[in-house]
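Only one protein chain is missing from this complex, and each of the others stays in its spot.
This part shows subunit A:
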Amino acid sequence: MDDLLREFLTETNESLDTVDVELVKFEQEPNNARILDNIFRLVHTIKGTCGFLGLPRLEALAHAAETLMGKFREGAAVTEEAVSLVLQTIDRIKGILAELEANEGEEPKGEDRDLISLLEAMSMAEAAPRKEPPKKEKKETAGTLVAQVLERELRPGEVSLDELERAFRETAVEVEIATDEPPAEEAPVGIDFARVAAEIEARMKQASPDGKEEKAKASAEDGEGEAKSEKGSVSSQSIRVNVETLEHLMTMVSELVLTRNQLLEIVRRHEDSEFKVPLQRLSNVTAELQEGVMKTRMQPIGNAWQKLPRIVRDLAQELGKQIELEMVGADTELDRQVLELIKDPLTHMVRNSADHGLERPDDRRKAGKTEKGTIRLAAYHEGGHIIIEIADDGRGLSLERIRQKIIENGLATEAELEKMSEGQIYKHIFAPGFSTAAKVTSVSGRGVGMDVVRTNIETIGGTVDLKSVQGKGTTFTIKIPLTLAIVSTLIVESCGDRFAIPQLSVVELVRVQNNSEHRIERIKDTPVLRLRNKLLPLVPLAGLLKVEMSAEKSEDEGFIVVMQVGNVTFGLVVDGVFHTEEIVVKPMSKMLRHITMFSGNTILGDGSVIMIVDPNGVASAIGTAVATDTLDSHADADAARGIDNDAKISMLLFRAGSPEPKAVPLSLVTRLEEFEIEKIEHSNGRDLVQYRGSLMPLVYPNYDVRRREEGTQPMLVFSDSGRSMGLVVDEIVDIVEESLNIQVGSDVPGVLGSAVIKGKATEILDIGHYLPLAFEDWFKRKEISSAALTRKLLFIDDSAFFRNMLGPVMKAAGFDVTICASATEAMRLLGEGAAFDVIVSDIEMPVVNGFEFAEMLRRDARFRETPIIALSALCTPASIERGRQSGFDEYVAKFDRPGLIAALKEISAADYGIAA
């Protein structure tokens, strides 16, 4: 294949990619003359050069497409079909080009009559409204610039190499040339004079519109003018270099870096070496050279995005959705090797977002969104990384469905799931099992090939993370290194072996000693480190690698490499830390590639081989057991979310009837009292005491509670709007702050279950059970006492404890309580048409939090008037205000049971008042 043709292929392919993008843009703003001109000129140039190179098939196609676009220029309506047709033609041209390349310059046999006739038909159809004679339409290369026609008249048939070269050059986007200096369109070998004549005729007819257009274009270009000319000058200063040449250069520089490192290592050993100064110089030069070569490999990420507008457009049409693709930071540069590797994952993810993430227009309207969905691509630098975000404002991932799928696929047990954070559950969509079954796509929303996406990204040392809010959309964040070739690593030692840890994942180093401020503490056998008010899970590198630890080394002395992978932070315990070194990653032997702890190996300056620790592998090995979401910006919400497991609750410990301790949340207890036995009176078969001017009934948790004969009787007093109940106990033991985790449920009325408190199995009492024992109508008094008024209440809380705790309380208050474990479950219920008089919702919930839930409800006319009460462990003025804005009627602290009851009563009363 000769050079000319090769150049032509490269240039044309680039032009066609541009045309793709421009056409999609053009479809959206059909009145933008600048875009149209751009497309027109590109196609025109292709046509011209094809003619010159003797590629009739291509020329014919390009000509037909050009004709159609000429119609657009004349003002014909830009229809979707027309644009589709042109795009189709461009695909065909691309196909022919590919074959051309494969066949060493031979144009493949074949007919394009189908497309051409379609194009021509379309051109005529477009022309019809303008009432121009169809015969002429066919002939003319309508819309060709005036100037071109003139030039053709001036120099008919003259085709010099110069011009051809110019034709090539002009393919680079340079608008001025199109107008001032027409491209060498005269390329066709034989001049068709009839056509020229027709064109002149056409020009005469169009003289005025054309003139206008020129002006319009000129003004349109004014704004862009500077940028364009700048671009032009840059392109004239650049040359094309074969990628292989660059790759080779890169390899050589890598080797140079290695050799420099070796030299540095040698000099390090000799204190006073005369090599020191020249070596320093060499080192600097090498660094600069390395940087320079790196730069040659840098390409704007926009290159990887180029095909996306077209893909999204086609998908949108196919799926019947309206999709807007926003691209921010397309000029962010990264290594072309990396670029190549992320191209496919990116395309896949955008496709996914369009396909599964975004809803259909009518669904969007129902959800109160604009019909047009948005996919936003953003790229920016952060440290030595490139961050790419792919966000859609679609329906988001369904946590419930993913949970189900995880259990179905046996990826985790329900118990394990309970302990996982939202993020960790979402991450399962990257698990291989999620991609196989076809139904997963429809069920979980996403999934096909996400494991492939992750694998691709991880092979280049990147990470992919996602955030999803149901109903609001999903954001994927890809973090990839700028380059793969050379990595800066920290060299550490563990049990006599050295390992390299990529510095990108290293956050900080902490030295631990038994007597220093930082020391390793243990919870059971799990080592942890207190680091700035956070507990950092620790893993000894030796343990992770299953290397035998030498006995004499103290386990509690050494260094901790604090690492962050995705949103997991942990500390890797090593024996020693040496220096940092720039290394050239070499792939591991296939025999070692199964070891996920290592990402590769390399030769150090001293000539020895060292294994490179793979932070991703380490993080996944540590697993979910120690994973902490330190990065989560919703720190407050997180703290509260874990109430099931971690949050400390003040518990009142007491004994009643048996030696085993019992407990109630302290916040539920109004006060602790001791009454003299004489004060306890019996009336109507119950024990009562006179308490603050009224009679307080006493309730015994069980029959074994000792009724004292003398002295005083301790009891817990629960009060609510003037009424009080005394729960008689044997002994009040203690008040403790413990995280409450009910491990064993209970069927015994009055007992929620058992939990470990202060190392002892403790019964947690259900106060809700006892309240009605004291007053049968404990909450059903006054305005809400009427049986007819049994109101339906929806209670949403992700914490089993509060569901068990408050559910009965509200039941006791006279509500018909339906309990949901998540907002999504509740929404499903509401969606099915269930009606409720009051909704009580927790705020800190995974997936959809209370605020979002309330906002969603308020948008729906059916629920606009339904009272919603927020329950939150977090009662700051800010959160209360946020609650009010979200549409909550009341905001009650979780442990403020009386407050909740009061709020419920108030709302009910108000409603009742209205109803009456």
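In this section, a residue touches a chain if its C-beta (ideal position, glycine included) is under 8 Å from a C-beta of that chain, and two chains touch if they have at least 3 such contacts; residues count from 1.
The rule is simple: contacts and distances are computed from a predicted model.
Chemist: If you look up the hidden chain in UniProt, what protein name do you find among "Chemotaxis protein CheW", "Cytochrome C oxidase subunit IV", "Hydantoinase/oxoprolinase family protein" or "ABC transporter permease subunit"?
Modeler: Record says "Chemotaxis protein CheW".
Chemist: Looking at A:K109, A:R240, A:R269 or A:K590, which makes contact with the chain not pictured?
Modeler: A:K590
Chemist: In the whole complex, not just what's shown, which of A:L246, A:A378, A:L509 or A:I603 touches the removed chain?
Modeler: Of the listed residues, the one touching the omitted chain is A:I603.
Chemist: If the missing chain were put back, which residues of subunit A would it touch?
Modeler: These residues touch the chain not displayed: 497-498, 545-547, 586, 589-595, 597-598, 601-603, 607-611.
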